[in-house]
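Every protein chain of the complex appears in place save one, which is left out.
Coming up: chain A.
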Amino acid sequence: MKWKESLFKDFSKLGPLIGLIIMVIFLGFMSDSFFTLDNIFNLLRQISVNALIAFGMTFVILTAGIDLSVGSLLALGSALTAGLLAGGMDPVLAVLLGLIIGLGLGAVNGLIITKGKVAPFIATLATMTIYRGATLVYTDGRPITGLSDSFAFEMIGRGYVFGVPFPVILMLAVFVILYFVLKKTVFGRQVYAVGGNEEASILSGIKADRVKIGVYSLTGMLSVLAGIILTSRLNSAQPTAGEMFELDAIAAVVIGGTSLMGGRGRITGTLIGALIIGVIDNGLNLMNVSSFYQQIVKGGVILLAVLLDRKSN
């Protein structure tokens, strides 16, 4: 009895991974160009932006929260960073400042939610609008161009290391760090606990407010990091950047098996979720499926993932 149960449990954990493998094999058969190194790296680079945001979103959702503002925050953070670059600031310094701005904008979300006691959905719905508006005000609705031709800044979005796109390396590095944080650190433990039962966590001495401000700050910073990758890639910051990105990020987390109720989930799942979304986009493009149908397929996969997850619990 026991081994059967545990096997089933492991199987359900592996569900998204098996889904991904099946999709990859299927696309390999359907399209000759799918398994080329170029396409694989292209795919990984495409998902790196969504994955970085989704990693942060995983932390937020583990605390039973949600962050709808990531897309707008990405736009505002990248526009401000681009402004610094266009003003002639040293690119490394500008990027670091940009990340701190992201941290701060995320912390604002966290403060509204904890100190203002506003539900995360409402709080970040409001800041989503505010951050987007602020971006439009700052950029006057126009892209910021003429940023920097420094090697360091080009590297972030366009560079390669031993043939691997730099954004992919960045994403994997962040993944490894966050995996460790969730698994092995006090903060990770607290994130799970706050999402599992906030009251009981506080009564166990956990400063739940601090933990929450922490996860929103982290998400803010990662969103701006994703934004800087985009900015470097396009060599310009778009005021409309990141629109609807929150949906893909939430989808990756949910497909990866993290519970929207908080307390349960894994960042590995999120990476797989982001890969699944990327593979759908990439594969359907290769197969020349219209982008209209792509949306339907993507929605269907999200639904399927959630339904399967429900079954296994």
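One rule holds for everything that comes next: a contact is a pair of C-beta atoms (placed from the backbone, for glycine too) under 8 Å apart; a residue touches a chain by one contact, two chains touch by 3 or more; residues count from 1.
As a working rule, contacts and distances are computed from a predicted model.
Mind telling me which option in "Plastocyanin", "RNA polymerase sigma factor", "Ribose ABC transporter ATP-binding protein" or "Insulinase family protein" is what UniProt lists for the chain we can't see?
"Ribose ABC transporter ATP-binding protein"
Given the full complex, what residues of chain A touch the hidden partner chain?
Contact residues on chain A toward the absent chain are 1, 184-187, 189-190, 192-193, 196-197, 199-207, 263-264.
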